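Below: one structure in structure tokens.
Missing here: one protein chain of the complex. Every other protein chain is in place.
Chain lettering (A, B and C) follows the sequence in which the chains are written, and residue indices restart at 1 in each chain.
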Amino acid sequence: MEALARSLVNFVPVLGGVPLWTITLLVMVASAAVVLVFALTFEGVGSLVLRKVAGDIQARIGPNRVGPNGMLQFLADGVKLVLKEDIIPARADRLLFRLAPYFVFVGSFAAFVVVPFGVGLIAADLNIGIYYVMAVTSLVVVGILLAGWSSNNKWALLGGMRAAAQIVSYEIPVGMALIPAVLVAGSLSLQAIVKSQGGLFGIFGWNLFHDPFAFFSFLLYFTAAQAETNQTPFDLPEAESELVSGYNVEYSGIRFGLFFLAEFGDMFIVAALATACFLGGWNVPFVSVAALPPVWGNLLSLGVFLGKAFTMVLIMMWVRWTLPRLRVDQLMRMSWKYMVPLTFVNLLGVSLWLLLFHGKGIPQMIASLFG
Amino acid sequence: MNGPSDFIFYAAAALTVGSAILVATLPNIIYAAVALLFAFAGVAGLYVFLSADFLAATQVLVYVGGILVLILFAVFLSNRLADVKISNPGHFHLPAAAVCLVLFGVLSYTAVSTPFAVKTAVYLPTTADIGEMLMTRYLLPFEVASVLLLAALIGAALLSRPERGTPEKADMEEGRG
Amino acid sequence: MGLKEYLNDIMEAVVTTVKGMRITAAYGVDPKEEVTLQYPEERWEVPERFRGFLHNDIKVCTSCTMCVKVCPVDCISLEAVRGADKKMVLAFYDINIGRCMYCGLCVEACPVKSLKHTGGYERASVDRGELILHFVHEDAAEIKARVARQVAEAAAKAAEAQAASRAAEAPAAAKSPEAPPADPKAAKGEHRE
Partner (left out) sequence: MTGMTARGEALRTQEMTINMGPQHPSTHGVLRVILTTDGEVVTRAVPDVGYLHRGLEKIGERVTYAQFMPFTDRLDYLAAMNCNCAWAWAVEKLAKIEVPERAEFLRVIVAELNRISSHLIAFGSFTADMGAFTPFLYAIRERERVNDLFEMICGNRLTYNYARIGGVSGDAPPGFLEKTKEFLDYFEPKIDEYNNLISYNKIFVHRLANVAVIPAEEAVAYGMTGPNLRGSGVPFDLRRDEPYSVYPKFDFKVCVGTGERGKLGDCFDRYMVRINEMRESVKIVRQALAQIPEGPVMAKVPRVFKPPAGETYFRSECPRGETGIYVVSDGSANPFRLKIRTGSFVTMNIFEKVTKGLMIADIVAVIGSFDIILPEIDR
């Protein structure tokens, strides 16, 4: 940020008199705003796409009334959510009831900061990128627990409990499944991880093809991450057919909207992490974006990254409209008896592979055969 | 360091201290837990100031995502929904105040009398160093700590497991197999 | 649980999930499968036997009250008065479609087939009064008064004619009986729901 601010000062001499920290702050706010706008737009459009995909899969049409082909449905929904009466149950804990949605939203949104959208497009390239995502998303648990408890509704409480147990349990396999990517890149920074996958025409360098263990890592990560973010078939915290709507049952209006946005935000974060860690991130196949002029390189890589991420989101939606929901004990069993051991075995496999083949993946080895 | 950094530092410090006081004094244990969340967040902020970003993230991950959730979980499970208004009662105010004062005195004296080596913060990645340290110099403490945690884990599992052959267990097995 | 079983479990989960996802994907990419009817723009063809709103052709209706009797929920009400030509004249014929359950028993019972189901099904309303279909558009009291007048006139005419014939027959006979009061006589042939 400071570097960006410094270059800005150099670039625009008028700003010379302004203290550096002010500009740094402004740059921070601006990039945060850009990311927030992107997140909100994605969440809005994502909700529309989710419903359209549902319509396609379920042999019906989906929203088609607002705007051409229902394209503006999400705006109507947004306006509705904002304008709706905000109801706080009489015996709810008013303070925590208000606070909880913000925890959830902040926890989900803060993760957008380290998503590497393009060659130079990242709000903050923290060198603990992945670790940071894992850390801030844990705020979501607290928010959900508080939402469930403060509603003073037993269904909500059950939903909150389920959410907490689930997210805490699945944090481990998610982390373990991401570590192979970290091992290959030798860094926690998402930008570095993406860069490490750039070789071999930008497609064979993907961690996905690195070795069989990395491939399974991807599958395990994708499964566990869906569970961590309460996506179907792991949406037990808000299982509408059991818990009515779980932890957000008493919420209405914009407070519900925040939960809703956080859910879609989580969806994107899962997809973005999968893309960055296993699918080559913003690396464009057969084109070296870093060599292009910055503007074009950034745009191209942004497009490619979003394309990959949205594909992942679509797959999540596809899964969502196919599978039934697990039961609580099965979910826990799946985490502790299947996901955790498998991710550990996988991690061991990747480590051994890296040790034995000096960090080379299968494509690299094949490439080295041909010189 | 110029203005804003100092300001942010004091804000984080105030957040930490203020929330910590609230944790101790709030009568409602849930509120106390939420205050604890802010205290943890403040500490994480302070770590960031010390260029210990890995530690800051660990602070949030472990304390907010783990410990705090467990505390909340325990409170929710063991208390009735409506019964939390005065669930964090304070006792022995006077002795506590005395102990606090003494502790405050000792710590302030230490803080004031220690010659802290002040140097300009250099923003460097710490992760690799931490990892190296844990695997080399501090390997033994690290492993001892993990053995301790493992023991605690096994103990917890043993305690929470229903005894074999109790009717409840039989019921559940009959129901779900 | 052996390792083989453990791995089999995972295998089965993956295989069945993929199987299911293949089916949903097939629907997802095939737009021909959409079966939704875009209702206000598209409509389906109402079959011949469709039991929509009831319609009574009051020109044919004989006010026999079969429909009233057979209706299980009493949603049909009618009142008829006996007209001058001995036929029943409907004073009102109302069907409360808010109460009607479209069972069609009345249509089957109707001996002259004046009562029919139409193909209509759209009549949302915020006022329950609008859900009562009136098939006689004139005011009931007016019809009754008119019929009573006609009956009275006819009776008077009949009496006159009778008197005339009687006078021709037996001029010495006692004076003709007074025309009967209109109302009670009309009320005799009156049907009320």
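The rule is simple: contacts are C-beta pairs under 8 Å (C-beta built on N, C-alpha and C of every residue); 3 or more make two chains touch, one makes a residue touch a chain.
Quick caveat, the model's predicted, so the values are computed rather than measured.
Peer 1: Among C:Glu108, C:Glu130 or C:Glu153, which one is in touch with the chain left out?
Peer 2: Considering all chains, including the one not shown, the answer is C:Glu108.
Peer 1: Thinking of the whole complex, not just what is shown, which of A:Val35, A:Ile57 or A:Val194 touches the missing chain?
Peer 2: Of the listed residues, the one touching the omitted chain is A:Ile57.
Peer 1: By the contact criterion defined above, which parts of subunit C meet the unshown chain? Give residue numbers in ascending order.
Peer 2: 9, 12-13, 16-17, 19-20, 23-24, 35, 47-51, 70-72, 101-105, 108, 117
Peer 1: What subunit A residues would touch the chain not displayed?
Peer 2: 54, 57-60, 154-155, 158, 161-162, 232-233, 235-236, 239-244, 321-330
Here is the rule we use: only the chains that are shown with their structure count from here on.
Peer 1: Could you please state the distance in Å, as a whole number, between where the Cα atoms of subunit A are centred and where those of subunit B are centred?
Peer 2: Chain centroid spacing, subunit A to subunit B, equals 26 Å.
Peer 1: Find the geometric centre of each of subunit B and subunit C from their Cα atoms only, then give the gap between the two centres in Å, rounded to an integer.
Peer 2: That gives a centre separation of 75 Å.
Peer 1: Where the centres are mean C-alpha positions, what is the separation of subunit A from subunit C, in Å?
Peer 2: Centres of subunit A and subunit C (C-alpha means) sit 60 Å apart.
Peer 1: Could you say which residues in subunit C touch two or more other chains, in rising order?
Peer 2: None at all.
Peer 1: Would you tell me which residues of subunit B are touching subunit A in their complex?
Peer 2: 2-5, 30-31, 34, 37, 53-54, 57-58, 60-61, 64-66, 68-70, 72-73, 76-77, 81-82, 125, 127, 176
Peer 1: If we count contacts the way the header does, which residues on subunit A are in touch with subunit C in the complex?
Peer 2: Residues 53, 55-61, 64, 318-319, 321-323, 338, 342 of subunit A touch subunit C in their complex.
Peer 1: Touching residues of subunit C toward subunit A in the complex: what are they?
Peer 2: The touching residues are 9-10, 17, 20-21, 23-25, 27-29, 31, 33-36, 38.
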